[in-house]
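One protein chain is absent from this view; the other protein chains keep their places.
Right after this comes subunit A.
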Amino acid sequence: MSDHTADATFDHTVTSLAAALQNGDASSRELTTDYLKRIERAEPTLNSFISVTAEQALAAADDADQARADGCAGFLTGVPISLKDIFCTQGVKTTCGSKMLDNFIAPYNATVVDKLAAAGCISLGKTNMDEFAMGSSNETSYYGAVKNPWDSAAVPGGSSGGSAAAVAAGLTPASMGSDTGGSIRQPAAFCGVTGLKPTYGRVSRYGIIAYASSLDQAGPMARTAEDCAHLLGAIAGHDLRDSTSATRGVPDYAAELDAPLAGLKIGLPREYFGDGLDPAVASAVREAVKVYESLGATVRDVSLPHTRYATSAYYVIAPAEASSNLARFDGVRFGHRCEHPEDLIDLYQRSRAEGFGEEVKRRILIGTHTLSEGFFDAYYTKAQKVRRLIRQDFLDAFDQVDVLMGPTSPTPAFDLGAQKDPVSMYLQDIYTIAVNLAGIPGISVPAGMVDGRPVGLQILGSHFAEARLLNVAHRFQQTTDWHQQRPAFAKEIA
């Protein structure tokens, strides 16, 4: 891609970049340079990156170009991407959006990072995120809030908001996010990009800084389902270093993308269209469903009766695990340590008081409380029972239909600072949380605009049905152009 076409870099997908590299229309160095320039121009406004690793990226791009010249390039060789700053990267700062890890340089790569490197992807840097992935707006980051490229007054969503904003603004063709209660899908919806949360265990968690271990799952964020299919193929699979990663084989996700939708049975969960849903969002989703009907799918209403308990169960289980997972940040071995500790207790107390932000502290306290003697059965054990019922709801629904569809979020992106009360913030994830509790996959695709802000359609499938979800999302994107809409900001920084 020569300099005069560089301006159009932002309009490329992973798939089209791969084709350009394959055809010799561009080198990885050219692409990488273009994206780095866009990042430089956009960051003062957007704040979507915590670290930009220009030097490493260019060196890796040269290696990729060499590999291609040597005839040993794969589909993704030389394609630039970025990583949420929750993935450990050897020799590069990994902060997880926290002051606690502001000085942390991991001596190892997350398995996802290794796999992407093995596939030839070039990492441009680490994207901004809610601190320790706790948040639905990207406002809890120690590095400041990310702006939504569609409207700088709006949040990009959380916790993978930096990744979503960077993809929407064309600073990176794709980014790796993580989703514990909706952290890939909700920001994808708010920023008008495509985000896939795979089945729990489909992608290794090794090297992903843990928030809630039984819910965390990494996944791709990109402009199209097709791109997500290629990226998922690169990162999925069993990992000897993560016992909870699935041992089943990885299908060719790209191969199924074009399968026809005739006969597809879509379920619309009654509970996803009730009180609290913005009518404009509801109507965008219903329009999207009509598109599917026109493609030969049939639609019926289904019920997920325990949905109403999902947020409560989540805010018991996730903080409980988080309170334990975050205990290792004690100022002893790595991360922030307070100055001149008096003794061990003082070292713990001040290091943690100084290193963690408000939302993280809030969840640690909730989790410590619910796990405490005398409260454990009332909260944790009960929440696990609810979790099983929620999972059973989904299994029952998938006996009747192939996929479920609904809104990703009850509203489009809200304004920065608009959600003052933590509980109202927690309710932003009302349609995404149950999916993590059940461990099933979900994808959010752009499906409309409300007042200049994107709306996401969420599609859910049964365990390990990623190929089907990507197929369903891809056919929608072949029929509609919501995913091709670009924010003005993406062009402004061209």
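The definition used in the following text is that a contact is a pair of C-beta atoms (placed from the backbone, for glycine too) under 8 Å apart; a residue touches a chain by one contact, two chains touch by 3 or more; residues count from 1.
What we mean here is this: contacts and distances are computed from a predicted model.
*Asks:* UniProt protein name for the omitted subunit, picking from "(Fe-S)-binding protein", "Cytochrome c oxidase subunit 2", "Aspartyl/glutamyl-tRNA(Asn/Gln) amidotransferase subunit B" or "ABC transporter permease"?
*Replies:* "Aspartyl/glutamyl-tRNA(Asn/Gln) amidotransferase subunit B"
*Asks:* For a quick check of understanding: of A:L371, A:L389 or A:A418, which residue touches the chain that isn't displayed?
*Replies:* A:L371
*Asks:* In the full complex, which of A:S16, A:S214 or A:T480 touches the chain missing from this view?
*Replies:* A:S214
*Asks:* May I ask you to list the residues on subunit A that touch the chain which is not drawn?
*Replies:* On the side of subunit A, residues 87-88, 94, 96, 101, 104, 106-108, 110, 205-210, 212-214, 240-244, 320-321, 323-324, 326-330, 332-334, 344, 348, 368, 371-373, 376, 380 touch the unshown chain.
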